[in-house]
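Working notes, structure below.
One protein chain omitted, others in place.
On to chain A.
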Amino acid sequence: MQNERKIINISILGEEILEDIFSRLILKTVGQLNCVCKGCKTLISTPWFIFALLKRFSSCIDAHYLLFQTRETTGLIPIQNPSCLIKLLVSDYSTVGSIKGLICLTTTNSFHKLICLWNPSMNQFKLIPINLQNIRRKCHVSVGFGYEQISDDYKVIRILN
């Protein structure tokens, strides 16, 4: 997630108005905005924008929802067009947590615990790169997911035991 807030004159409408209009668009058109110009891509990647988009989806009566569960929490995330959601490669995922519509998942391949971020509203999926060189022997891995206000960004914490 990028956290740049300053966008220089994309359109004479100004950043605030564009954000307002964009947050009312359907997901498919939002997806295309990435390709309109660099500023648009930055604008729709801010946590603020994604939050605004989610808020509108949530108040939409015919929205579809994604149910997620962790040991501590259960939540609903509104989504559009469930049919075009990304197909996750492995079926064996567990949820670490979810903040503002972003879900942190873990899955295990034969040796390692992989961490991914999934944004079902924006239909984006990202594998978090992990430096595997430091891991020489078997250990227990705990993962935490949070939002840090000062840098206005999401943080994933991995603890090796």
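The rule is short, and it goes like this: a residue touches a chain if its C-beta (ideal position, glycine included) is under 8 Å from a C-beta of that chain, and two chains touch if they have at least 3 such contacts; residues count from 1.
Methods note: contacts and distances are computed from a predicted model.
Asker: Considering the UniProt annotation of the chain absent from this complex, which name among "SKP1-like protein", "Glomulin", "Ras-related protein Rab-11A" or "TBC1 domain family member 20" applies?
Answerer: "SKP1-like protein"
Asker: Specify the residue from the set A:I10, A:I99 or A:V156 that touches the hidden chain.
Answerer: Candidates A:I10, A:I99 or A:V156; residue touching the omitted chain: A:I10.
Asker: When the complex is taken as a whole, what residues of chain A touch the one chain not shown?
Answerer: Within chain A, the residues that touch the unshown chain are 10-14, 16-18, 20-22, 24-41, 84, 123-124.
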